[in-house]
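Here the complex is missing a single protein chain, while all its other protein chains stay put.
Should a chain be cited, it is by its letter among A and B, assigned in written order, with residues numbered from 1 in that chain.
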Amino acid sequence: MTFDSNAFLIIFTGALIAISCGFLGVFLLLRKMSMTGDAISHAVLPGIVIGFFVSGSQRSLEVILGAGLLGILSTLMIDALRKKAKVQLDASIGITFTLLFAIGIILINLFAYKVDLDQECVLYGEIAYLPIDLWITSSGLNLGPRITWLAGVNFFLILGFTYFLFKELSITSFDEQFSSAIGIPSKGINLALMSMVSYTTVSSFESVGAILVVALLVVPPSTAYLWTKSLIPLLRLTATLGILIAILGYYLAYWIDSSIAGMMVAVAGAFFFGSALIKGNWPLGLRGTSKSSPAFDS
Amino acid sequence: MEDFLYFFTFQDPSITWVVLGIMLLGIGSAYVGTFSFLDKKALLGDAISHAVLPGICLGFVLAGEKDPRYIVTGAFLSGALATFLSSWLKQHTKLSEDSITASILSVFFGIGIVALTAIQKSGNPEVAGLNSFIFGNAIGIAEADLFLYGGLSMAILLVLSLFLKEFRLMVFDPGFGKAIGFPMKGIRFVFNVLLILAVVIGIQAIGVVLMAALLITPGAAARFWTDRLQPLLLLAAFFSILSGILGTYVSFVLPQMPTGPWVVVFLSLIALLSFIFSPKSGIIRRFLARRNYLRKTHKDHLMKALFKAKEAHKERLTLEEIHALYPFHKKEITHSLQELTTQGLVLQDSQGIRLSTQGNSDAMRIVRLHRLWELYLNESMNIAPDHVHESAEQMEHLLTPELEAQLEQRLNYPTLDPHQETIPRDTP
Partner (left out) sequence: MITQVTNPILEVHDLTVSYDQQPVLWNVDLSLPAGQLIGTLGPNGAGKSTLIKSIMGLIPPTSGYIKIFNKALQEVRTRISYVPQRESVDWNFPASVLDVVVMGTYGKLGLFRRPGKKEVQIAQEALEQVGMTAFVTRQISELSGGQQQRVFIARALAQQADLYLMDEPFAGVDMATETAIFQLLQDMARTGKTVLVVHHDIHSAMNFFEWVIMLNLHLVASGPKDQVMTEELLRKTYGGKLNLLTQVTDLIRKQDFNPLKS
């Protein structure tokens, strides 16, 4: 197969997005907040619309800021519902994201004259158009696909976030009481994580759409969790899966002539269910011998 | 105004159909969803609404057109598979519930999108209707469909009503149900079937993403008003119907507005209002209760002050003296004195303010409670005399006559409190 620079760009961008989402998703998984991550990716819609309205463009800083603010808002709303109204967690998440998403749809309709946001694009993006959506500076210099740059910036931001706050993220995910007791700002770390999720959603929705973002947030980490027992290998395996998903997703979509984002989800799903079958707890008769058992001395 | 009348007198048959459709959809989802909510599995409905998409596409492909029977069957199979996989994963892996739900949701939905884009590319003219599954299109509910979906909704309601006690067991005490011989697994299965059906019907009107609101929000809102199952279900259904009608009305008046999101907005509004105003857990009630409590404590303190003055052989207190005792509270003092006078507990004359006979008895009671409580804290709980006052300041307004009697008995009808002050009682 000849080297197809378009294919490379698409796969490369897809991989960047997959790794970024994967890293955040690992911590969501460990904090048992996977559904909150899913909710936030829906809840950012009003922020995107307002940002678009204010700036006149779907590719602006205002959109990203709007999304980030809405990510924080939805986290606060879920928390308020739980603590003040004493609503259970799952219902708080459901009520919050549906309300915010509904407001987003209403705003799209309200601002239709100025906000040309295709609902379908928000949901599933189209990464195939990436190579032709180029970033050309005012001096005419072609810097390559705009979305790849966005994904790259996002990637480095998340890498930095994970690296510099690694111990804070891991300790607050493992033992929140202990973290608070020793003075680690658990609430702040949580809000920061949720902001990163909103930011990632919005900077990726153009290329891969909100659906794939959610899938990439949740499925590769869950898959990797079945295989590893330590945090850093978990992150590494999630990243590896992300790259594989990007590569396989692209070529399968090319082969079947389907949406790349959709195929990436399908590949992620295949890895996930396959791993569950292999690593799952089969009843004693069918079990392999590789599972270690707890020591009996105390 | 004209629009309003036109809409609500149902002169336009298509409006009537839409409203009827939304109502039926809403009732079914509210009923089923409330059970999910009580079961603490509220987001399962969200997962199922995403997971039915591949099945819907399959049904469409097999039928070649948007035939509801194929669609519903396909959706059903897809939803059932998702539910089965969820419980399998929960039992056989160490994954937590939320990650299983989120994974199943996104994978199934993603596959559904793949199928959908493939179908859209095939150029089948029937395809346009499929999009309504994702975004919902209440207005587009065809008359013919309405009969099928209406029928299914009625079926859901019927089954739920018939098996109310079984479902109640499933949610609140499955262990007990199993122990007394109910087929809990079968009941859970039937419930899941109903849930999937409700979802399939609902997402056509409101779309995949917002479906969760139709399931969760009515029950959550109703929960602020009642604890009992049947009123809860009825109220949830009522909220759902109300929001459905209001949402449809809005998109009638503003034609570019889609119905679904407005229904969700109204549902959330109802939930918010329920939270604020409901007597059970409402903010308003707490606010009023606190305000009344503060007023009562203020009056009690005034009476105490008058009583203590009497103990020091001062029959009356002038207004200035009272103001001196409680600086910065002039307004409250005036208000409290007014109320106390109206209640006949306090008498005002040219020389000052004094307690009436009844007022004296009441004030004595408060002082007695205060000192009894101080003694209780001090004697029974070893709390230092200088730390008992604040607690007594609060408890003197709360202790009931029964508790007072128990205190007296416990402390053996004492005469003095920890500060060597007499515990006053009415002379028999």
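The working rule: a residue touches a chain if its C-beta (ideal position, glycine included) is under 8 Å from a C-beta of that chain, and two chains touch if they have at least 3 such contacts.
Here the structure is a predicted model, which means the values were calculated and not measured.
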{"item": "Of B:K121, B:R286, B:K314 or B:H419, the residue in touch with the unshown chain", "value": "B:R286"}
{"item": "Identified contact with the non-displayed chain, of A:F8, A:F156, A:F174 or A:W282", "value": "A:F174"}
{"item": "Of B:V114, B:V199 or B:V388, the residue in touch with the unshown chain", "value": "B:V388"}
{"item": "On chain A, residues whose C-beta touches the chain left out of the figure", "value": "30, 32, 164-168, 170-171, 173-175, 177-184, 225, 228-231, 233-234, 292-298"}
{"item": "Absent-chain interface as seen on chain B, which is shown", "value": "94, 285-286, 289-290, 293, 376-377, 380-384, 387-388, 390-391, 394-395, 397-400, 403, 406-407, 410"}
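The rule we apply is simple: only the chains that are shown with their structure count from here on.
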{"item": "Cα-centroid distance, chain A relative to chain B, in whole angstrom", "value": "32"}
{"item": "List of chain B residues in touch with chain A within their complex", "value": "37, 40-43, 46, 85, 88-89, 91-96, 98-103, 105-111, 113-114, 117-118, 121, 131, 134-135, 209-210, 212-213, 215-217, 219-220, 223-224, 256-258, 260-262, 264-265, 268, 271, 275, 281"}
{"item": "Of all residues in chain A, those that touch chain B in their complex", "value": "29, 32-38, 42, 85-88, 90-91, 93-95, 97-99, 101-103, 105-106, 109, 112, 119-120, 123-124, 211-212, 214-215, 217-219, 221-222, 225-226, 256-259, 261-266, 268-269, 272-273, 276, 279-282"}
